[in-house]
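If you scroll down you'll find the structure; I have some questions about it.
Every protein chain except one is present and positioned as in the full complex.
Which chain is which? They are A and B, in the order written, and residues in each are numbered from 1.
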Amino acid sequence: MIDITNRNLKKTDVIFGECGHKDSGKLPILETIIKKEADEIIDEIIESGLKGRGGAGFPTGLKWKFCSMNPVSEKYVVCNADEGEPGTFKDRDILLKVPEKVFAGMAICGHVIGAKEGYLYLRGEYLFMVPKLNAILTWFNAKIKDLGYDFAISIRRGSGAYVCGEETALIESMEGKRGESRNKPPYPVAEGFRNKPTVINNVETFVDVAMIQKYGVECFKKLGTQDSRGSKVFSISGDTLKPGVYELEMGMKLSDFVDEFGDGDTKAVQVGGASGFCVPRKHFAETIIGFEGIPTGGSMMLFNSSRSMYNVLLNYLEFFADESCGQCTPCRVGCQQLVKGIEAVKSGKKDADYLNVLLKLTDAMKTTSKCGLGQSVANPCSSIIGNFVEEMIY
Amino acid sequence: MNTQIKLTIDNIKVSVDYGTTILNAAKSLNIKIPTLCYHPDLCIAGNCRVCVVEQEGSRNLIAACATPAAEGMVIHTNSLRVRTARKAMLELLLSEHNSECTTCYKNTDCELQSLSAEYKITKNQLIDLVPYHHYTIDNYSPSIIKDDSKCIRCQRCVRTCEELQSVSALSVAYRGEKMKISTFAEKPMFDVICTNCGQCVNRCPVGALVENNYLDDVWEAIYNPNKHVVVQTAPAVRIALGEDLGIDHGTIVTGKMVAALKKLGFDAVLDTDFSADLTIMEEGTELLTRLKKTLVDKDPSVKLPMMTSCSPGWIKFLEHQFPQLLPNLSTCKSPQQMFGALAKTYYPKKKGINPADIVSVSIMPCTAKKFEANRPEMRSSGYQDVDYVLTTRELAVMIKQAGLDFNILEEEKFDTIMGDSTGAAVIFGASGGVMEAALRTAYEIVTGREVPFENLNILPVRGMDGVKEVDVKIEGTLPEWSFLEGATLKTAIAHGLVNAKKVMQLVASGEAAYHFIEIMACPGGCLGGGGQPIPTNPEIRMKRNKAIYEEDSGMVLRKSHDNPEVAAVYKEYLGAPNSHLAHELLHTHYTDRKKTEK
Partner (left out) sequence: MTEEFLFVKKLVDKHGTHREVLMPILQTVIEEKRFLSEVMMNEIALQLDISPAQVYGTATFYTFLDVENRGKYVIRICKSIIAEMKGKKEIQKALENRLKIKMGETTPDNMFTLLETNDIGWSDEEPSMLINEMPYTNLTPEKVISIINELQQN
């Protein structure tokens, strides 16, 4: 991994650090964990301040607590490895480099909520990893069985559908159906996979849990800020000389980030993937990357001044129009309207005022869409149109 | 857990049962929240987003149909945010919708149109997306037309086909902008496992699924001086037709309907109820014969349980899904087709008309009847036995087109010689009705006595339970039927194909030991048919059901074998039930469609 030079950025090694491996024959930390009381683990995770690493940032400990309190005996752990957000690839590296830690996190979760089965829902694009992951799982499952712990993990695969990263759509897909998100409530912690209480967390979240258990809450809390505890794995791409996966402390300033990764001509950074926010150069200094500023699942796409932000937005919107599950009106039709709308403005078929109609439309999509996909289309739209309006018109 | 939830809707405090949705909580306060994808017969989809309301403290609006009321909720159903969002939803739907309203079959009967009118969507600034979609129209089926350009993707049809009918001929396909309601591999409805039941048509809020209508053909026949146009009316039409003509649900309008048909210019207004009685004679005899052949003669080629064959949606369902059970189906044609065969043989012979000049029209609560009339085996008279099938809705359209004030029409009586009926025929329109009618007659044939139920009302077979099981003990048989002495006739009744499937699985696996099964494809039986007035829902079905049994109990004759015109047709033409000629005209055979997928 390439070194970091900016002194304000803190490179960490929580996620990728050595900690139990199939080759060494040693399980990451599980021997001690399964002797701990479920409540104790939950309290520690709550205390750590860990929030989900998929992007939405729900407090992990709370999610596990809700699920563990559910009196239903059949429960499931699901690891969301449907990393489909454009510009995101950090789960790929985590699964390639430290899959044992992911599985350990899942096993801890199973112990806490009382589940016997865990599933790794792996996006179809990562099919090439399956043989290796399965080999590790065979070893892992046998190993925890030796510990006398009744829990086993298997892989369920996606087949190319971004919306399946939405947890209820993911469940539908696991049940052999179209990946259409469900009405909430009920949430998966109450009725998830097979309508049983289910905890679904991101790949990185499970690793964080395992690491909190290994190194302790205080160690984790030392990293990051009040609202954004811990480190975060970033997927860095676009106009940068060193694209790749980096583990950095939460709560950094975007200007520090651009100093480190930009090519000297950075015009904008798209934080959080296509569904995230576009930050223009003038706001770099005041933007914090974290839950107090702009949260992100880890995608950071850099654009220099040679890039057309119209092309960027059009690419994102075409992506959403294709990847919307299509069931709810605002998302299905709204995405098509946005694509056609910005094309019409650019080509002069509609005048510039039409952009306001589109912005109002994104407002409606945000408040009425059934799931996060449609709700978040407004983010890139308002932030790109708002900051680069001339590029939309001329 | 609290059984009562207290919340506030539009500043009114209300207490509702745990689990009640915001939509229904509002309804209890007479606050109407608009909906499109919601239907009381179906599970909640929550996808049209037209019913969104504002919950204080919540960043996003919430779908009233899909959100259960929670303690302390404060809901606004008509705030500025809500109105703006709702208008946006309608504008979005309209931008994807072929809004050629004035030339649409559902013009003025469209829920999207009504909501657009209500919200005064007068200037939709959004881009018309219709030219970008390659919408297709499927009009190969004689029953149903599917026009994707009108579809708003509410998925009511998909849920209907799956939840009520367990057919799933329609499914959601593709995703995003390409998402559509599709058959298997986008084949025509005619070429897939669709039963033509029309329940989807009955629930489509727009003009995407409509019946294939034959209005102009029928008008043309009526105005052709060389044609003698006979019309038959199914039992369930008379208790629902009024709904489309401004009359309350569950009102019996038999006399007015007959008067209207005469005014429309039909040459003879006859009754499917006549052939329903005839069906009982044929089917009752067939049942007794099958019982004898299996119980006494031990003939392995004769199958029990025998299953009714009146409902063409059910027939096609079985042909596709359980072809191995086709030998269990009664060989009797449906009342419509029995009538059709006689209308071009017995009727013209008696009336001295050339059968070639007869146009046979039927008014049915059903879209599958349109398919049935077009089946190649339904040409026993040498002609197509039934030329045109109109739904209850189409008849209402004709009455409106003719400018008749239905409400003030003087009641009239059916014409002879195929217009008489009994109460047993009327109840064919309700689930359990065929069973009840058959039992009234068969029991009497076997014992010489009336069925042992007060006033002939076999209450256990009635009602809206999906599957009903009724045992009838046979005692005091006539000598001829002594092999049935002391036997218990085990029967089952199911309506809605999802329930039919459950019963068929039991029969196919051999777990159920029934003798006789009545199946109706549609929920509630024909009264809830796909061709009935829209809306049809549980409440409305109950009212129609009540009307049917009222009509039955008000009739002088209540047993099919008492129908004098039925007696006459046997005496003068057919000979006896299940005679050679009866078999030729009134019975049929079925097709294994599992392999052909048609």
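The rule we apply is simple: contacts are C-beta pairs under 8 Å (C-beta built on N, C-alpha and C of every residue); 3 or more make two chains touch, one makes a residue touch a chain.
Owing to the predicted nature of the structure, the values given are computational and were not obtained by experimental measurement.
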{"item": "Absent-chain contact - pick from A:Asn80, A:Ser181, A:Ser237 or A:Thr296", "value": "A:Ser237"}
{"item": "Touch with the omitted chain, as defined above, among B:Tyr119, B:Phe184, B:Trp219 or B:Tyr570", "value": "B:Phe184"}
{"item": "Selected from A:Val77, A:Ile294, A:Val312 or A:Leu355 as touching the chain missing from the view", "value": "A:Val312"}
{"item": "Residue, one of A:Glu47, A:Asp227 or A:Asp322, that touches the chain absent here", "value": "A:Asp322"}
{"item": "Chain not shown, touching residues in subunit B", "value": "167-175, 182-185, 192-193, 597"}
{"item": "On subunit A, residues whose C-beta touches the chain left out of the figure", "value": "83-89, 92, 123-128, 156-162, 173-179, 235-239, 243-245, 274, 299, 301, 307, 311-312, 315-316, 319, 322-323, 325"}
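In the analysis below, only the chains that are shown with their structure count from here on.
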{"item": "Rounded Å distance, subunit A centre to subunit B centre (Cα mean)", "value": "49"}
{"item": "Residues of subunit B defined as touching subunit A within the complex", "value": "44-50, 52, 59-61, 63, 66-68, 81, 84-85, 88-89, 92-93, 95-96, 125-127, 129, 132, 152-153, 155, 172, 174-179"}
{"item": "Interface residues, subunit A side, partner subunit B - complex", "value": "161, 163, 178-180, 183, 185, 320-330, 332-337, 340-341, 344, 350, 354, 357, 360-361, 364, 366-370, 375"}
